[in-house]
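I have a structure I would like to understand better, so I am pasting it below and will then ask my questions one at a time.
For this depiction, one protein chain was excluded, whereas all remaining protein chains were kept in their positions.
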């Protein structure tokens, strides 16, 4: 029974609404690279999959970095001269510069403006800004509001703390038949931004959930980590596991309506690159493939030269290249259940190949075997249309010389992997081919 | 003297009409994968080239297959309730399902229709259908006739026999200076279809005829075989000869007016692939090149993984992709003497490369040799036009480092092989280059 059949047997329900509902629950929380927002998020995830939560103490040395002080925030606001709150963290956690130092003082307009961030091109939207490494304070607001500010004295307060604590991340491991691992990594450090990356988190959770309910060949490791410092921390503390990673994907931006865009691993020719491109070809009409570049999400770390892992990145919209990137327009209206559903299904089709790809040898390699006498061929010859399934049989027989996997045959023939896999099972049943690898 | 010069010396006549006339003779015969139709066809061919005719007994095991019972047919018809023959095998041998079991009974319209084959998209044409492996009976007719059938009782008769006998094929071998072989294979199992594949048969015959009249470097083996079971039979019985095959072509569909289409060998990078593509580039304005796929004619068998022979397929129209494919419209009007002539000439240009390709080394490789003092260069310098012949001289000298054959030089320079060959002969005469391979 192939991967898809086993999946559908235990759960054939549509997942779009479930994924969206999980995002809704996580959306209001103010996350950052450390702190209680991350813990609260992981706690919600724990209700679906039993993740292990790791707490790595502040100041721990991790590769070239160190774990920062933990940041938590209670409140933040700007009051005008009349004492009215004109900016309130409670309305949107994007209003505060993420990782801001605490502050409470009166400032004039000029000083205030030095600490304000806006988006003049999108005057209604509040930007998302961070300052993890420099001790800064600041507020983000819409450009429309910014333009209305009067020259008066403002009272500002950011009730935040940087304290010794820890960096928190979640990990979920599914033990497969073999020790080789598939890594799925998503970042969990962004506050109220729906596509970036609650979409990636929630799709990962439901993939993890369904995989945990069947027996898989590969082992699967899901990471829910703060971007950059989180992957650096995990890599630093898990040197023993890194070599086991045979395939990896960084997941993000999976809920919007853009076409899929796959960013290749550093080598550009990893098995995961071939798999995802072949799946996309059969799964959607149009998609993009990006060469690796050393910028973006945590693939930057996994693909640093000392690791050079076979990790690609799967998204819809491209990092940094859509108007709603890193601002208040990346909200629950920006993502759609059917798009989340489609992302989920694409991932299953990718995992299908990872799980079910094999290399066979044709046991009757001289000439074509007679398919007719084995009940594998059409009865009336001479018709000019040949069924795709019959082509799948012929392609597998012709290419199974030990050099070509079923994935390779899917790529060469243009026939989707699932049909190739089904045809291979039938050929194996009648003992025309025999598996030699994987 | 190069191949073309030797060919033209013994026979410089146009062959288009001769080839067409041979097709005309073979056209009326009802052929199948076995039986007297094949024998009759080979007998006609024997009048031009002295082929050896092989008879392989029914039930002989050949690779994964066995030679079928021999099929012969005397007559077949459908009579209506009035006793009128509305379908008569004597009018067109396409009317009967090829390899039909014998039958003689009365049937009502409903039962009859289950055994009728038509082409609704081309209502005037009679399809060609076969049932080699299942015991079926059936008739083919035009869709127009089919629509007019009344709900009455029909008498049907197919006077055929399946008996122990043999599979018949023809072979013609030309011994060359070396034992390496060129394989030319055509199928001879189709009844009255002109392009598929009387065109391939007749062009092969005239190529074989002309090659047999000169001394060739390579040995040439021409096979006239029933499709699939014929190539499987030959491969099964000739293991010792298979390793000698250095180049091969399956020839078919060479008489219609479509552009040439070459289907590459399984590897896609065989010498024959390079040769045919280079010849086509210089021979015609427009042509197609198809990647290998495990469907089509006997290249399926030659390119099965246990043999993986360097065999491509040369056609005009593409297998299964033209309206006249496998129906009564593939008749003598569908093929033209000038197209057959052109196919013949293209094949000669391909064989020219096979015969005459060599690799040289430049004996004065440091700097250009002075062509002027050897009478090989234009007298007045400074003109901006350089003759193609002079370019051929320079290309050969520059590329003859032992790595590049004359074919490679033709490909790189864009100068046709014949001119490169002529220039190489002149350079060899003045001892500027020396052959090192082939």
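In this document, chain identifiers A and B correspond to the written order of the chains, with residue numbering beginning at 1 in each.
Rule of thumb we're sticking to: a contact is a pair of C-beta atoms (placed from the backbone, for glycine too) under 8 Å apart; a residue touches a chain by one contact, two chains touch by 3 or more.
As the structure is a prediction and not an experimental result, all values here were calculated from the model.
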*Hey, which of A:232, A:254 or A:311 is the one touching the hidden chain?*
A:232
_Hidden-chain contact residue, picked from the options A:162, A:326, A:339 or A:421_ = A:326
_Which of A:4, A:27, A:132 or A:377 contacts the chain that the document leaves out_ = A:132
*Which of A:15, A:300 or A:421 touches the chain that is not shown?*
A:300
*Name every residue on subunit A in touch with the hidden partner chain.*
63-65, 97-98, 117, 127-134, 136, 228, 231-232, 235-236, 266, 293-295, 300-301, 303-308, 320-321, 325-326
*Tell me, which residues in subunit B touch the chain that this view leaves out?*
362, 364-370, 372-373, 377, 379-386, 391, 394-395, 397-401, 413
